[in-house]
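Note that this complex is displayed minus one protein chain, with the remaining chains in position.
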Amino acid sequence: MFLAKVKGNIVSTQKNEYLSGHKLLLTHPIDFNGNYLGEKDVIALDLIDSGIGDIVIVCQEGDAIQQILGHNKAPVNTMIIGIVDNIEINE
Amino acid sequence: MFLAKVKGNIVSTQKNEYLSGHKLLLTHPIDFNGNYLGEKDVIALDLIDSGIGDIVIVCQEGDAIQQILGHNKAPVNTMIIGIVDNIEINE
Amino acid sequence: MFLAKVKGNIVSTQKNEYLSGHKLLLTHPIDFNGNYLGEKDVIALDLIDSGIGDIVIVCQEGDAIQQILGHNKAPVNTMIIGIVDNIEINE
Amino acid sequence: MFLAKVKGNIVSTQKNEYLSGHKLLLTHPIDFNGNYLGEKDVIALDLIDSGIGDIVIVCQEGDAIQQILGHNKAPVNTMIIGIVDNIEINE
Partner (left out) sequence: MFLAKVKGNIVSTQKNEYLSGHKLLLTHPIDFNGNYLGEKDVIALDLIDSGIGDIVIVCQEGDAIQQILGHNKAPVNTMIIGIVDNIEINE
């Protein structure tokens, strides 16, 4: 699981049937100071009403998401699981 | 899950029996501006009729794909799950 | 599984229901001399009472964690599984 | 799933019992022009009679391989699933 910032929405009409009605957000990994890390964006399912600009926790795990969606055929393995209020650092 | 662009088709006659009749595409990760990221191509199963040049969402998850194919012995873990119409960015 | 150092706590109130009451720590991969590796922090569930400054073993595996939490819908795949007392190296 | 070239055979006598009798090949990721990518070799189980020099499709997925081998205790998660005859590219 890692920190990421929500950057945008993905609009897709031709897609797997089990994704219909679900919000897919474009996120990007960040460090705890909010700096972007690397170049690769991560697309994540959102079920907790996060939005653009939020700092979030992203989890890459398929089985639990399929249980949550109620479809063992749902091909989704990345999910926003929490919005970060604060990070207490003590290096 | 990540953004990728479809670059080509893979032709393979000597392969695992559960892959017969399924289309395998060569995709490459991109950023939201369409620039290629890194050097490594990703081979993905296509079940939503995507084609060369499409911007797609790629998911790497085995269990759901095996349920979709109806074979728990199908050794496939990468799938194109949506064709991207538009990305709304607000950094 | 890899070595990491615990750097901080993540505070999140708006999150997946199955994460309520569980401690999420910010960890960072290290080498066996304690030097940080790379830039990406890793967020891990802690069930063994580790704290900031500890050298820990981090495991990324979803199924066992869901069994431990008793919820097959818990979207968590990273866990602190041990606090390291000592590493005996002989290269 | 990714493209790789088969570079060699791994000989191992002291190994997990469920691996006995199975061929383990040393492969290396390549781009679609056949150039090696990165430094890390990938060890893959071969059940489709591929050999040194072949361009192959490698899949990293545990569950299906365990079903194929008929042992849910077989600790194997990388498999050669097809030999590539041709790649049709249109960037």
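Letters A, B, C and D mark the chains as written, and numbering starts fresh at 1 in each.
As a convention for this text, a contact is a pair of C-beta atoms (placed from the backbone, for glycine too) under 8 Å apart; a residue touches a chain by one contact, two chains touch by 3 or more.
Source: prediction; values computed, not measured.
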item: Footprint left on chain C by the chain that the document does not show; value: 1-3, 29, 31-32, 37-38, 47-50, 57, 59-65, 67-68, 79, 81-91
item: Missing-partner contacts on chain D, residue numbers; value: 7-16, 19, 24, 26, 39-44, 52-53, 62-63, 66, 72-78
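Operating definition for what follows: only the chains that are shown with their structure count from here on.
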item: Per Cα centroids, the chain farthest from chain A; value: D
item: Geometric centre distance via CA averages, chain C-chain B, whole Å; value: 31
item: Two or more partner chains touched - positions in chain D; value: none
item: Every chain pair meeting the contact rule; value: A-B, A-C, B-D
